[in-house]
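As you look at this complex, bear in mind that one protein chain is not there, while each of the others sits in place.
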Amino acid sequence: MQRRQFLGLLGATAATAVLGKAAQAGPKHFTGYPDSFGVLFDATRCIGCRRCEAGCNRVNHLPAPPRPFDDLSVLDTRRRTDARTFTVVNRYPTARGPVYRKNQCQHCLEPACASSCFVAAYAKTPQGAVIWDEKVCVGCRYCMIACPFDIPTFEYANPWSPKIMKCHLCHPHLTAGKLRVPGCVGACPTEALVYGRRADLIREARQRFHLFPGRYLDHIYGEHEMGGTNWLYISGVPFSQIGLREDLGVTPAPEFTSGALAAVPIIAAAWPALLLGIYAISQAKDKAARQEKREALTEALARAQAKCEAELAKVKAKAEADKKAAIEREVKKALEEAAKAQAAKEEGE
Amino acid sequence: MSGEHAPSTPVAADKASLLTPFNIVTGLIVFVGLILTLLRFTKGLAGVTNLSDNNPWGIWISFDLLCGVALAAGGYTTSAACYVFGLKRYHSAVRPAILTAFLGYALVVFALHYDVGRPWRLPYPIFYSPGPTSVLFEVGLCVFLYLNVLFLEWTPSALEWLGLKKWRNVMVKMTLALTIFGVVLSTMHQSSLGALFLIAPSKLHPLWYSSYLPVFFFISSIAAGLSMVIFEGTLSHRYLHDKMDEHYLSAHDQVHLGFGRGAAVVLVIYFFLKLVGLALDNTWHYLLTGYGAMYSLELLGFVALPALLYAVGVREKNLKIIRWAAVLTVLGIVLNRFNVSWFAFNWQLPAAERYFPSWMEVAVSIYIVTVGLLLFRFIATRMPIFHEHPDFKEAEPEEEPHAHETRPHPQSFGH
Partner (left out) sequence: MEFFTYHDFTMYTKGAAYVLMAVTLLGILGFWLFLTERDEDKLIK
């Protein structure tokens, strides 16, 4: 899919959702573009002449290397792709003597680089190549982190418009009709490189296994590695001895991250609901606490008042009683006095 | 942290002499930083960094991005504690935490301008050519949105400072929505920073590679956020004491006790999940290798130990222990991010091809931290960060939250 299709597809999403025709849902197995092309590299045929490197350099107008391509002493050190070299051949000492292997982008069926790029600068073309678009690249270099084969390189010395540099399987030249096979393949003198439909190449490799017993290990590197690649290798020595990692597994790179990405919408949907719930609870608790406090206060007040009133009433009653008693006492006293006076008077008569 | 030796009264220093040790050191750092900036944009990344095709990410990612974002997690943890979980007594910690987070994220984005090849294209993933299959897209989108959220969360301080009361009240009303949105975004990108490395199982050492990576990054970011609040609070307390009001100072110790308790719990959860990670991938046997020693150091020395220290500190109400635990946790987070993105990344490469930063890369990182420190000091000495603006007191979690808004205001404003 081309980068720019994405936004257009979003429109289609709505339509699909409405029609209920969930496109390709479920445990679908993707097998890649059916008629894509690739290259088969035969390590038993490679002689380490570096002509492929020269061919690549020529067709892509890359800068001339510090040492010319016919200087084979560069094979003494192990090299990797860099910003001026899309492909390198390395020599590996093995039990079967020196074995040479060409390295370049494997053009994965499920490219890690494309999956990791946050501006979708990469595209897997139906023809098989994994190509990169300069017009949108930000230069974050996450694709270099992601590529399990350490292929993409970066123009670190370019201050303003550094590019990601990597093999594009001559896609622009082939589609423009300038070349019929990739530059490296055309330059190879021993047919260690064969360009063709990936399905045909796999058949061809098996045929060689069959025709030359004992010459090859029964394994096509790239048939399943990292979900499969358009570049395929066959060899007489274990692939780990010629610099190809055998511990990569067969899981396509996008699957490593799709689970984590799938969890993201869960957060978007569940978190706000959860947090609002927690907020509501804490709010209600606060309110309840305040309410309780207020109620307790009024109750206490009422109780205090009641107590106060009772006290007052008691005091009042007592005062009343006292007063009454005092009056009675006074009356009694007065009466007694009066009686006494009466008696005294009577005695005096 | 380069400029911890600040004079105690920065404002007085402005008036007295500009040649304080603090000003000299920071001035020098900024000067070197500017020169390196020039170098970066004339000679390219090759002119200042040790980055290579095998090691495309260096400390500008390991430290500036991964540690920067993790250590700015105090913003969402504190505002969530205060506004969502209703722990109002942490209110005084919210503003410093939001300010730190805002500056932290702003600096992360600033630092990315040095690291990426064409910085002016940084808006591309969001506005021009989205790549939704990428974890980095998720990170970029969330960091962008969260930076805006943090800015909005911070505006009340600036608006109070400027005396724009009406706008300030509008912003305050959005607090809850912003807080929740902030937590959502933080959860997403904190975890996604870990998920960045999910795509490279063949390059990250099995002890650190785990499908739990996003969970680890998220949970540890909570511990980092809480610890950073304690750590910064301690530093600010020392150097910006005169800017703090009674309310801040009296709540200070309470906040640290509460956050210490929270961090202890989070660290214990994190510790056990890390073990589950080992169990799920059955990578125990690596513990006996050199990388295993590093892993054990990280897990025992910088997760288990601070968890224990926090617990002891909280039980004994000993703030000194809590502060040490905070320092250990912060260092542990830095170590973890370094391990995932640097020490244990590309472990399959021969030693000669491994990455080690150039002094210039380190200097640029120091320069960026210094700029952050200066901005923080500038803002915290002027705006109501560590104190409440006299006109905008939030004294009580009152029943009538808008009571003070209708109160006639003695000053007259421009609007």
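All chains are identified by letter, namely A and B, in their written order; residue positions are counted from 1 within each chain.
Note that in this section a residue touches a chain if its C-beta (ideal position, glycine included) is under 8 Å from a C-beta of that chain, and two chains touch if they have at least 3 such contacts.
Note that the structure is a prediction, hence the values are computed from the model and not measured.
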Touch with the omitted chain, as defined above, among A:I151, A:I164, A:V185 or A:L261: A:L261
Identified contact with the non-displayed chain, of A:Y92, A:F154, A:Y216 or A:Y279: A:Y279
Contact partner of the left-out chain, one of B:T49, B:T133, B:T283 or B:T329: B:T133
Residue numbers in chain B that touch the chain omitted from display: 130-133, 141, 173, 176-177, 181, 184
Absent chain, residues of chain A that touch it: 1, 6, 9-10, 12-13, 16-17, 23-24, 28, 30-34, 109-111, 114-115, 120, 124, 126, 227, 252, 254-255, 258, 261-262, 264-265, 268-269, 272-273, 276, 279-280, 283, 287
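We take it that only the chains that are shown with their structure count from here on.
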Chain B residues touching chain A - in the complex, by the definition given at the top: 40-47, 49, 51-54, 56-57, 80, 83-86, 115-118, 121-122, 124-125, 128-138, 140, 176, 180-181, 183-184, 187-188, 191-192, 195-203, 211, 213-214, 348, 397, 399
Residues of chain A that touch chain B when the two form their complex: 3-4, 6-7, 80-83, 112, 114-121, 136-142, 144-146, 148, 150, 152-162, 245, 247-249, 253-254, 256-261, 263-264, 267-268, 271-272, 275-276, 278-279, 282-283, 285-286, 290
